[in-house]
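Supplied in structure tokens, the structure appears directly below.
Yeah, one chain of the complex is gone here, protein chain that is, but the others are all in their spots.
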Amino acid sequence: MDDTTATAATQKLRFYQKGTFTVGNRLVSESDRSVQASIDRSNALTCGHRACQGCGEALGARYALDTALRATGGNIIAVNATGCLEVFTTPYPETSWQIPWIHSLFGNAAAVATGVAAAMRAKGKPQVRAIAQGGDGGTTDIGFGCLSGMFERNDDVLYICYDNEAYMNTGVQRSSATPPAARTATTPAEGPEPGNVFGTGKSLPRIAVAHGIPYVATATVADLHDLERKVVKAMSIHGARYLHIHVPCPLGWGSVSQDTIRLARLAVECGLFPVYEAEHGFVTGSRKIRRQVPVEDYLKPQRRFAHLFASDEGRGRLKRLQAIADRNIDEYNLLEREGDA
Amino acid sequence: MEHPFGISLDVGTSLNNLTGSWRTEKPVYVDRLPPCNNACPAGENIQAWLFHAESGDYEKAWRSLTENNPLPAIMGRVCYHPCEGACNRAQIDEAVGINSVERFLGDTAIAKGWAFAGPQSETGKRVLVVGAGPSGLSAAYHLRRMGHTVEIHEAGPFAGGMMRFGIPKYRLPRDILDAEVKRILDMGVTLTLNAKVDNIVDSMKAGKFDAAFLAVGAHIGKRAFIPAGAASKVLDAVSLLRSMEGEDKPLLGRRVVVYGGGNTAIDAARTARRLGATEAIIVYRRTRDRMPAHDFEVEEALQEGIMMKWLSTIKRVDEGVLTVEKMKLDEKGFPQPTGEFETLEADSLVLALGQDVDLSLLDGVPGLEIKDGVVKVAPNMMTGYAGVFAGGDMVPSERTVTVAVGHGKKAARHIDAWLHGDTYQAPEKHELASIDKMNEWYYADAPKTVRPMLETARRIDTFEEIQGGLDETNALYEARRCLSCGNCFECDNCYGVCPDNAVIKLGPGDRFKFNYDYCKGCGVCAQECPCGAIKMVPEEI
Amino acid sequence: MLKQIEGSRAMAEAIGLCRPEVICAYPITPQTHIVEGLGEMVKSGELKGCEFINVESEFAALSVAIGASAAGARAYTATASQGLLYMAEAVYNASGLGLPIVMTVGNRAIGAPINIWNDHSDAMSMADAGWMQLFAETNQEAADLHIQAFKLAEELSMPIMVCVDGFILTHAVERVDIPSQEAVDAYLPSYDPVQVLDPTDPISIGAMVGPDAFTEVRFLQHYKQNLALRLIGDLAGEFKAQFGRDSGGLLRTYRADDAELLVVAMGSVNGTIKDVIDEMRADGIRIGLVTLVSFRPFPIEQLRKVLVGRKNVVVVEKSLAVGMGGQLALHVGLALRNVAGAPQVHSCVAGLGGRPITRPSLHKLFRRALVQPWEGTHFLDLNEEIIAKELHHVRKVRRSGPTAENILRRLSGSEPAHLPAAE
Partner (left out) sequence: MFQVRFHGRGGQGVVTASEVLSVAAFLENRHAQAFPSFGSERKGAPVVAFCRIDDKEIRLREPIMEPDALIVQDPTLFKAIDVCQGLKRTGYLLVNSNRPLHELHLDKIVKELPAGHVLTVPATDFAMKYIGRPLPNAALLGAFAALTGVVQLKSVVAAIHDAFPAEKIALANIAAATAAYDAVNAQAAA
């Protein structure tokens, strides 16, 4: 915060009331600004990539890696699982990456990153840090075994999952991160149980927490400051770390391209995507909801949920989704209560 | 180094792929008109001076403010701030306290002795300003800055016009008034007091003036015919308020009735209370919601124990007692007599039924058109007599200090143009920055700062100013509540949220530009721009 | 230094002398003793500057090696059988990315039925994955091939499998000369990658390649294997100069000069065959042997040179392409394609799932090749009686039960349960 105005005022003086939640701010010192606000940010992922208009994953990847670069003084090597991010950034003969980057397979990003970290140790260059990244399919499904192994050995790897809740690269098929009722190419909005099943769900962040690794966090492209803080924290720790970033996909979600960040924000504000942190197996804190909204506000703009608004049964399912949000809200204590700082 | 073919690639090579070709819509940066600026009768560029205030540069803020209005300390007290009524923030929590920040700037300027810069060069043209009220002072200020030689002829003993004779001390302390008048005179404007202009044409000839601006105001209290018995004490509000400036204060007795529903009626009643009246009653023929007086003034009056008698007209005045007829509103909302009468004890009756203009100085001037007791003027504020302009209460308009100040500025611009033999063209107005074009998410919650008020117990027996100012922190806080509606404030959102890095940051003060080689036109920047400074427009294909 | 030592241990020591920087281990019989040995060397500090990582699967084992190799480290792993299949996707990826990983394959059969014993099915399943494949005849050669393998792989930037017969070599204790560290250092320079992940000189590795360039990428891989055809011989030569031993190379011959009948085989069975050849030569039979060391790249030219002009060729191999026959035989045929007066090629599948290949059986086989050469694929020591019974049984009973179990019961004398004995 800008200490020049941190005086005892009758009201709590936000450092800049129209800059508190924005990317940058002319009144804040350079060091206090977000990495993304910096005129000389590194753009780890640069122009010319072939992501769809309004791609949340492209945004999340640049946010995370630019911050990691800043935090490590440029010493990162990235490993990418197969998926949209890999395909739209490196179609021969062009790449959009400006960092050392490798793509091996769909299911082995975590293991390849373990190998990179091991090589750096063996070569006496531990300051060079390995980051593995993949989509929800490469993370929660096919890459799960390697990820768990990397966690359990506590290898010095930061794994970042860009969660857009389905296999988008192959044409929007259902993954274990696809929310209940969501329509995908393999869970069509037809029959008595339209869209994805109301299963038990598979919370990768919680599974990561269960491994007791040093740091686990969820984040969203709708809260850059929170995301950057978490990446900086992750890079300050050695051992296995997991960051789960919610990244809307206009194509797969059936939303308009300009709504990418708005939807990410609504997902948090309705409680369906809890933003929290955990260390060594314990949840240590959560980002509070600022303006709570009903799940409808989040689901309505997405065509994959259109069927929920078309029938009474649909409205019944909406209630079940609201219940999931409500459970998150008290499980992660997402509402600001009196006395909370 | 030479890489294995196809397997490894040189970094950043995708810059060869100009994704801008995907675009069907493109974002463009726009400036929209903030509602506050739009609503200001004095045409202040409010957002612009708040911008400087929020970074703590108060002098720059003050100088920006006084580009349009030379009387911020006065405005900060007596302006009814329509800007705050229009403020978009009112739809989020509460309007920005523009008026209180303006007063803070005005007071700071007085305390620090900031002065106006004189003109760059002299034009040699002479302009006579008749009347040293807000309109006249404003015109004189602007004309002087334009390099003209300006003389003000004021009929009264002091400068300020209705600001002095119409507005009680407890709302506008006189030292503030004097300070801001002096600052204008210090620019080289000559003021002659007790110099009533009897005939404007003669005065212009005598003084070799090239143009004149008339702003004599409206200070003759309207008298309604009310049958009155001997020894009954009846006076009008304007004279009452004016006499407050002199040595011997008027004796009104213990029970005072004020007749009327405007701000002047309220001022008169509150003044009477302060002069020792135990009972001050306002009699008005309609209901509270139809009162022309501003609601906050009515509220303050009630707090001070002023009593209101709605739907009543005064039929007759006798010594110590008034006869009042009850009224009722017809379907059109007009008051109609009921024939029911009652009496009301009163030592004196103050009439606050509006003011008339003294137009004697225009007798025999050709080409003038006078209607309903005011002078008709052209859109450029010129009367029917070439070179003679008029403004303020003496022309058809809302009679407030702020409107008057606005007239002064407007007239000055036209007079200047006229003196140079051409006409003044006001610049095109931008599209209005309405709330639907904003993204309020990005603004932190920040309820309005309330200005300290003098507790009522002390109000009713002193003429101390009842409303206090803000300290620096509060002013800064309040300034920073501004949403910067419609104009980029360099929050870096567009730069940060572009998935294609297609926004180029140009550095402090230079804002941003789009890199259309790569912009895919997704529209996230426009959606996430807090202040509605980005617009999506279709690509022509 | 001469040692009487278990094959796996000898290989571990040879690999250790190559100063690997990252070793990934996942247990699967019969390769396990090798990585156990290496793990011990790393823990004890005998092997310095090396990260030993216990992973959760073979897929992860090779993936970790891929990451390590791409980041500039000398990477090693080992596997066998099902493990090699489980890492199949990564096997192709490592070669596609041109990463010089060395992997030992302790050759073992592939289930079902599950079988832990030796044959070459596993290596054959990955023969076309773009790796080099060298087969060891003895534990001495197994140790030596690893030293050559690192040099080969790194000079070509191509991964390599050193194939050693499970149990027969990995678990045999015999005389092996373990070279000195100095000698190995003199032979094997430190790893200088052609591409490396390095923040000071960033590149993107593993781009998506479309139809416009994919053929060229594959051609270049194939071309590199052709380069290997020369390099394998050269490095074996350098090795002999340095260590005074014949190890590796594309292929070797034994008493072949005047042979009318040539046997072609890979791996440890060559030893037994040599003994048989000596015995038959004593009976005046002109028989010789071609020991194939390199299966990938496959030395078509060199093999043709050796085979042309002979009467018969018997290919003895420990693998079967079900529905086709012997793969090695197919390859040998390839070497003789379009050759006028080419010898007859007789295919024999032997030693599947660890069945011993004995001298008596080989004697019979080779003599038969002389007197009544056969077409198609011959299965050495096939139990015709059991096959006949099972086929009959299957024809008679729809729900005939699991073939493997039925055969085991028959071998132990009892007939398949819940069924009347056939006939």
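Labels for the chains are A, B and C, by order of writing; each one numbers its residues from 1.
Quick note on the criterion: a residue touches a chain if its C-beta (ideal position, glycine included) is under 8 Å from a C-beta of that chain, and two chains touch if they have at least 3 such contacts.
Note that the coordinates shown come from a computational prediction; the quantities given were computed from them, not determined experimentally.
S.K.: Quick one: which shown chains sit in contact with the chain that's not drawn?
M.R.: C
S.K.: Of the listed residues C:E56, C:E89, C:E174 or C:E260, which contacts the missing chain in the full complex?
M.R.: Looking across C:E56, C:E89, C:E174 or C:E260, the contact with the absent chain belongs to C:E174.
S.K.: Where the complex has a chain not shown, which of C:K274, C:R304, C:H363 or C:R409 is the residue touching it?
M.R.: Going through C:K274, C:R304, C:H363 or C:R409 one by one, C:K274 is the residue touching the chain not shown.
S.K.: Tell me where the left-out chain touches subunit C, residue by residue.
M.R.: Against the missing chain, subunit C presents residues 4, 6, 29-30, 116-118, 138, 167-168, 171-175, 268-272, 274-275, 354, 356-359.
Note that in this section only the chains that are shown with their structure count from here on.
S.K.: With centres defined as the mean C-alpha position, give me the subunit B-subunit C separation in Å.
M.R.: So the centroids are 94 Å from each other.
S.K.: For subunit A and subunit B, let me know how many angstrom lie between their CA-based centres, rounded off.
M.R.: Result: the chain centres lie 50 Å from each other.
S.K.: Taking each chain's centre as the mean of its CA atoms, how far is subunit A from subunit C in angstrom?
M.R.: Here the centre of subunit C sits 45 Å away from the centre of subunit A.
S.K.: On subunit B, where are the residues touching two or more other chains?
M.R.: Residues 6, 9-11.
S.K.: Going through subunit A residue by residue, note those that touch at least 2 other chains and give them in order.
M.R.: Residues 89-90, 92-93, 95, 97-99 of subunit A touch two or more partner chains.
S.K.: In their shared complex, at which residues does subunit B touch subunit C?
M.R.: 1, 3-11
S.K.: Given the complex with subunit B, which residues does subunit C contribute to the contact?
M.R.: Contact set of subunit C toward subunit B: 96-98, 157, 194-195, 201-207, 209, 213-214, 216-217, 220.
S.K.: Could you please specify the touching residues of subunit A with respect to subunit B in the complex?
M.R.: The touching residues are 4-5, 7-11, 13-14, 16-27, 33-34, 36-37, 39, 43, 45-51, 53-56, 58-59, 62, 89-90, 92-99, 224, 250, 256-262, 265, 291.
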